[in-house]
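The complex appears here minus one protein chain, its other protein chains still in place.
On to chain A.
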Amino acid sequence: MLRGVLAQCATAVRVLLVLTVLTGLVYPLGVWAVARLPGLQDKAEGSVIERDGRPVGSALIGIDPVAKDPKRDPWFHTRPSASADGPLGPADPRVSGGSNAGTSNPELLTDVRARRAAIAERESVPAARVPADAVTASASGLDPHISPAYAALQVPRVARATGLPAAQVGQLVAEHTSGRALGMLGEPVVHVLELNLDVRRLAPAGAS
């Protein structure tokens, strides 16, 4: 009996070592090697966007930009993040995660109220027009997208701050909006970083 148990444990060690080599090294490193192919490598390394040869962010990671002068704020803003210091501060992309606050959590209620007020003031609109994704922290804390409604809310302010015509800014938003895949998968989104890079390209003076 005991000998049988020991024999099987010895087999277990051998099997585990072989599985470790196959599934823990050969498989992931094989996938890594295939992911070096042109067309895959950029995605495997984080879909990093470069401008003038310098990495300016990832197309998939939302980091909220901070305006130098809050009165002339030229940026489209991402959603709030649980890893940020204040209710609307920029996230720390080294960590990911949500607030985990329940829908009746009083601290979350305070945060939502503060975010609504701050965004309504920033965009000069009544609080009732601020959409839900603008006042709630995402699951990852790094959501790269906002809803088309939140983007539309920000167009007049960005146009004012940059001096670009509102129609042109609205056109940029449309260019960086993706619908549902196949018309049904997921939800329509606006890519915040790509949008801001275009704003900076067209209005380098305003966006500083």
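Keep this in mind: a contact is a pair of C-beta atoms (placed from the backbone, for glycine too) under 8 Å apart; a residue touches a chain by one contact, two chains touch by 3 or more; residues count from 1.
Following the convention adopted for this analysis, contacts and distances are computed from a predicted model.
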Candidate names "Potassium-transporting ATPase potassium-binding subunit", "SoxAX cytochrome complex subunit A", "Sulfur-oxidizing protein SoxY" or "Transport permease protein"; UniProt protein name, chain not shown: "Potassium-transporting ATPase potassium-binding subunit"
Listed residues A:Ala167, A:Met184 or A:Ala205, member touching the removed chain: A:Met184
Chain A residues that touch the omitted chain in the full complex: 4-5, 8-9, 11-16, 18-20, 22-25, 27-32, 34-35, 39-40, 43-48, 54-58, 60-63, 65-68, 75, 79, 90, 92-105, 108-109, 111-113, 116, 131-133, 135-147, 180-187, 189, 193, 196-197, 200, 207
